[in-house]
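Of the protein chains in this complex, one is absent; all others appear in place.
Moving on to subunit A:
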Amino acid sequence: MPTILAEKTEVYEKKGKNKKEFQNSKTILKIKDLYKSYNIKTPVLSMIEMELKQGEFVSIIGPSGAGKSTLLRCINRMIEPSEGSIVFDETEITSLSKKALRGERAKIGMVFQHYNLVSRLTVFENVLHGRFGYKSTLKGILSIFTEEEKQLALEILDKLGMKEFAYKRCDQLSGGQKQRVGIARALVQQPKLLLCDEPIASLDPNSSKVIMDHLKEICETMGITVLVNLHQVDVAVKYSDRIIGLNKGRVVFEGLPKELSNYAIQDIYGSELEDLIVE
């Protein structure tokens, strides 16, 4: 059994004991009637509605091509949504100008499946890239970072256990280490929301657990809302405060992990449970 599943039952119990309430927390992200299509016939996303509270850990699950990645990228407008409204931190994202959008993007961290680090540069440099959103063109080009920023980057690297690799080139790291650098780059932005696009899809079970634990810890200790695209239902159940199921661009499930019944999983993946590798 992969390590990631080992403590499953224990986590269930823990959840039961100190169940978190997000009803009174501040709303970080509110998506309403989001619609995205590349051609009129088949919308990639339609009628997406969701609300994320501060400090919440939400997973989006669904089959390949359900629109998970598109949804995530619509939030920071890496992909332009066709219709609908996205309110992040009391700012309407969809109508922002390019310059204002950059300002908002700086407050949204993003973690990718393939880490997307600049492989020829060191870990430290890559992490500091997260500060560009707050920099003028010239200061960014000349890599002028303040001591506080460097301090922040090192603290975050330390927290993720990567401080000793600070001067190592990124192409010499393993997948799990690269992903931790990816997370560090996102955290250095001091984001209010962390978007993770299948952060563990290219990792082995052990590194997957490390990464998910870090994400969970970030969510709990730093109060950053985390929105994760996941392929693994069991991981979603284990770590999430709330799960959103996506199928063919529509939200077909939304609820607590314990509410995710086999029937709901069938609904999300559109096939009999016996045909799926759920665990």
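Quick notes
One rule holds for everything that comes next: a contact is a pair of C-beta atoms (placed from the backbone, for glycine too) under 8 Å apart; a residue touches a chain by one contact, two chains touch by 3 or more; residues count from 1.
Just so it is clear, contacts and distances are computed from a predicted model.
With the options "Peptide/nickel transport system substrate-binding protein", "Sarcosine oxidase subunit alpha", "Phosphonate ABC transporter permease" or "Deoxyribose-phosphate aldolase" in hand, the undepicted chain maps to the protein name "Phosphonate ABC transporter permease" (source: UniProt). Within the full complex, the residue among A:Lys32, A:His114 or A:Lys258 touching the omitted chain is A:His114.
Although one chain is not drawn, the whole complex shows that of A:Arg105, A:Lys159, A:Lys209 or A:Arg242 it is A:Arg105 that touches it. Considering A:Arg185, A:His214 or A:Lys238, the position touching the chain not shown turns out to be A:Arg185 (whole complex). The missing chain, though absent from the display, is touched by one residue of A:Met47, A:Met78, A:Met222 or A:Val252; that residue is A:Met78.
For subunit A, the list of residues touching the undisplayed chain reads 76, 78, 101-106, 108-110, 112, 114-121, 125, 129-135, 137, 140-141, 143, 171, 182, 185-186, 189.
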